[in-house]
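Before I ask anything, here is the structure I am working with.
Just one protein chain is left out here, and the rest sit where they should.
Labels A and B are assigned to the chains in the order they are written; within every chain, residues are numbered from 1.
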Amino acid sequence: MTRAFEPASANSAVAHAGRPRRRRPDWLRHLMADRLGMFGLVLVALVVIGAVFADVLTSYDPIRMSPRDRFAAPGLDHLMGTDNLGRDLFTRVLHGGRIALTVAMAATAASLALGVSLGLVAGYGPRWLDNALILLFDALRSFPTVMLALALVTLIGPSLAAVILVVVLSGAPSYGRIVRTQVISLKRAEFVLAERSMGAGTARILFVHLLPNVIGPILILASMDIPVVITIEAGMSFLGLGVPPPTPSWGNILNDGFSFIRESIWPVIAGGVPIIVATLGFTFLGEALRDTFDPRIRKDM
Amino acid sequence: MLVYTVKRLGLSVAIILVATAVLFVMVFAIPGDPVSVALGPRASPSVVEAFRERMGLDQPLPIQMLRFYGNLLTGNLGHDVLSGRSVATMVLEQLPYSLTLIAGAMVWSVALGVPLGCYAAMRRGSAVDSIVGVLSVGTIAIPSFVVAIYLLLIFAIGLGWLPAIGAGRSGEFGDQLVHLILPSLAVGLGWVGYLARMVRSTMLEVMGESHIRMAHAFGLPPRLVIFKYALRIAILPTLTLLGLGIGQMLSGTVFAEIVFARPGVGQLVYDAVSVRNYPVVTGAVLVTTAFYVLATLAADLLVASLDPRIRTSLRQ
Partner (left out) sequence: MASGPILEIDGLSVGYATMRGPMRALRDVSMTVPRGGMVGIVGESGCGKSTLMNAILGLMPANGRIAGGRILFDGRDLVGLDAATMRRLRGDRLSVVFQDPMTALNPVHTIGAQMVDIQYRLTGSRAAKRARAAAMLAKVRMPDPRHHLDQYAHEFSGGMRQRICIAMALMAEPDLLICDEPTTALDATLEVQMLDLLRDLQREIGCAVIFISHHLGLIAELCAQVVVMYAGQVVERGSVRDIFHRPAHPYTRRLLDCDPARIRERAEVLPTIPGDVPDLVELPPGCIFSPRCPVAEGRCHTTVPPDVAVADGHHARCLLARPGEGAA
């Protein structure tokens, strides 16, 4: 990200030299100073609050149809209007946020767990296993995500599980590769060799010594993948491959709205805007977090 | 260079083979018999048996897999469950539409992304730089299907400037081009952001290198320094990124083809999914995956041939 004022590094070194500061306020101030990051935080807060307090914020049922009210324009009764079945879009959007956030968290956690474990095994295990896993990672990463989703859904049918499976299969290999590279560079580090010479078991070395050292950057990367997961869920639901209707997911709202796009534009707007808000919010926040905690991670990808 | 090419090619083939195996195992490991997937639960036993035999499903799994690979070598991707047509033919019929869409998306992303990134790097810290920065993150983050729907809503339905659906009448280049504008922008917009970011950061890196300082110290015209001395270096990682980008653009084309009702591999697969026509799905997935692997290979080889440093290190 660009900041308004970036002095030459030599000068900033001079500038920081005289004033040692405590660690915590430093990162907090850095984070707060990132205006785009704070904007992202506001967007994320909107989505989270909407999802958590969905039942309090609206009195409508997200699923019950009311055909007489179909295609109502936004107004006091229906903040975002209604869809083709007369359901209140605002209510569906808030409940859709629950699906999006749940999937984002569950799927990210699952692909982190799988990716990190496989990465540890690849990095610490024998050479042939490493080669085999790397080849597997690369093969999995070479499926275009949507194609993988289409193939999986053909076999197991559209469901929340299918969405999570697609996220795991497309996300875990990236984590695996990074963890594996870090483990390989760490396993010859002195503190690991010392521990091993004192008779520490493989499990101890992996989970007590290696894992804590690789998990930080991986968590930041995972936080930056949240908008990608939200996109996969919404995209699959939009194609009818994800959460089956009538469950309110942003992708479903968009799908319903798209079918009737010539009759009313409000359902499409209600479905698309929260996706934009959530992906932008999590992206801006994630980038700010990365810049604060680990400026070394490549910014481009 | 030759050794590198052969090695890199070997790796690509290995990746494609493993990807094929993954897909194959997926089809058979996932609960649910592919036959009932294809024919539905109410098919009569004799139909099921005939189908099994025709698809070779009565053989043990390893044999099936070997036969599958053998068929692959001869370009046989299996047959459509419903029409019995060759999947390879069906995919190859649709592939040009998708490739045109990807080419259009690349044109958008290169034509907008490279100059924007270059300009932002030249005006580092300016308002334009900040705007380009925010816009590129924004376009990367917003999913392409949302972009596609809103482009359709605004430019086709709202303003009526551009056609909403189809690929244009065959044989009429102008009509096809007009039909390409919105879908290709939807697929390429995110890549405008990626390229702008990439070009900006590599340009800044290169512009800070001492050979650029030396070029300025010799009084070379700034235009020459930027375009011949700096951009030529900064464009190399961008090429690699574009190679990887083809994979994501392939995903994007599925959405664009469905939103804009265009023919293409995405549309083909989408239609096949709804009737659970799994040979078409797996065949198309394999073709697109192989295409993606080969595209990254091509990008790597192109970079290697354009960068004299890599060329020399490969010669030794």
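Everything below uses one rule, namely that contacts are C-beta pairs under 8 Å (C-beta built on N, C-alpha and C of every residue); 3 or more make two chains touch, one makes a residue touch a chain.
Model, not experiment: these values are computed from the prediction.
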Practice task
Consider the whole complex, including the chain that is not shown, and state which of B:229, B:270 or B:291 touches that chain.
Solution key: B:229
Handout entry: Touch criterion as defined above, residue of B:25, B:111 or B:214 at the omitted chain
Key = B:214
Practice task
Would you write out the residues of chain B that touch the absent chain, in ascending order?
Solution key: 125, 209-211, 213-222, 224, 228-229, 232-233, 306-309, 312
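To be clear about the criterion, only the chains that are shown with their structure count from here on.
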Fill in the blank from the handout: chain A and chain B have mean C-alpha positions lying a whole-number Å distance apart equal to 22
Fill in the blank from the handout: In the complex, the residues of chain B that touch chain A are 14-16, 18-19, 21-23, 26-27, 30-32, 34, 37, 120, 124-125, 129-130, 133-134, 137-138, 140-143, 145-146, 149-150, 152-153, 157, 194, 197-198, 201, 237, 241, 247-248, 250-251, 254-255, 258-259, 266, 269-270, 272-274, 276-278, 281-282, 284-285, 288-289, 292-293
Completion exercise
Within the complex, chain B is touched by chain A residues 1-2, 4-6, 36, 135-136, 138-140, 142-148, 150-156, 227, 231, 234-235, 238-241, 254, 258, 261-262, 265, 268, 272, 275-276, 279-280, 282-284, 287, 299-301
